[in-house]
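Right, I'll just put the structure down here and ask away after.
All protein chains but one are shown in place.
Moving on to chain A:
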Amino acid sequence: MRSLLTAALTRDEAIELLDIAEDMDQIHDRDQKKLPALRGRTVVNLFFEDSTRTRSSFEIAGKWLSADVINVSGKGSSVSKGEDLRDTVTTIAAMGVDGVVVRHGSSGAPALVASWIPQVVVNAGDGTHEHPTQALLDAFALRRRIHGAASRGKGLDGVRVAIAGDVLHSRVARSNALLLPALGAEVTIVAPPSMLPPGIETWRAAHTTDLDAVVDARPDAIMMLRVQLERQTGAFVPSAAEYVGGWSLSPERFARLGGETLVMHPGPMNRGLEISSVAADAAASLVLEQVRAGVSVRMAVLYRLLAGRTDS
């Protein structure tokens, strides 16, 4: 594996990364949060799209591994001065960096970047395509909550996960729909009919428009996606009230889940829209564990791709 561009990993590849993340995760409980693994390596976080949590998470992951981490954001850089993507990327690559973490508003941009430069490229979210480290951290947090200290080596066999919301525009949903089934999970996609992607019947997941039926089936976990009701392309549902009525994890639906179903959200949350506060803040909520897992998983990815890599 030279780069991480997609969550379409084999079961063995995914479990290897999750197991490395288990090792990395212990660092959270230490006072001295520094491992020497990537000393002398340089990682550039190249963010063409605004991001706080993903960029911070990658930055912390790199720093805890002793890599030199540089952040380049879209605003105030050559990126906003009209320099083209290839020039920006090849310029940074020519400075001798070892890895580039790319977030871009256009689907496929990290794949192009990886075709232009020889360095390690990590996809930190591309348009409405994929967000592989998000799927890995979701899998990690789930596995941790289910298997606890015995997580190592395990998949998510038979774990029933519902992914609900604006799947059409969600890179989180796409990556999870690739990774979770590879780990043995049974995934159900639930969305308003206008927010189901074309070809959903070809995914390794069931799909429905009926959130109530999904709730009543009491899945092991339900992942609520952030919804953006007004898009450039117009409204996909008639109103916020319609969305809440049909597809929100409302207090009433949360109560019907019965308390065992784990509640997930990639953040940032629109409280009161796709998720109610009572669900987000419940004991069954994995939201903050997902954030913590984000650092561990990104450490694992950087370590796996950059440690011991011969200079070439």
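Criterion: a residue touches a chain if its C-beta (ideal position, glycine included) is under 8 Å from a C-beta of that chain, and two chains touch if they have at least 3 such contacts; residues count from 1.
Criterion: contacts and distances are computed from a predicted model.
Participant: Leaving aside the chains you can see, what is the UniProt protein name of the one that's missing? Options: "Cbb3-type cytochrome oxidase assembly protein CcoS", "Carbamoyl phosphate synthase small chain", "Solute-binding protein family 5 domain-containing protein" or "Dihydroorotase".
Facilitator: "Dihydroorotase"
Participant: Among the options A:Ala37, A:Ile60, A:Leu112 or A:Leu229, which residue touches the chain absent from this view?
Facilitator: Answering carefully, the residue with contact to the hidden chain is A:Leu112.
Participant: Which one touches the absent chain: A:Arg103, A:Arg144 or A:Arg171?
Facilitator: Considering all chains, including the one not shown, the answer is A:Arg171.
Participant: Looking at the whole complex, which of A:Glu130, A:Asp166 or A:Glu186 touches the chain that is not displayed?
Facilitator: Going through A:Glu130, A:Asp166 or A:Glu186 one by one, A:Glu130 is the residue touching the chain not shown.
Participant: In terms of residues, what is the contact footprint of the unshown chain on chain A?
Facilitator: 84-86, 104-109, 111-112, 115, 126-130, 168, 171, 174, 197-202, 232-234
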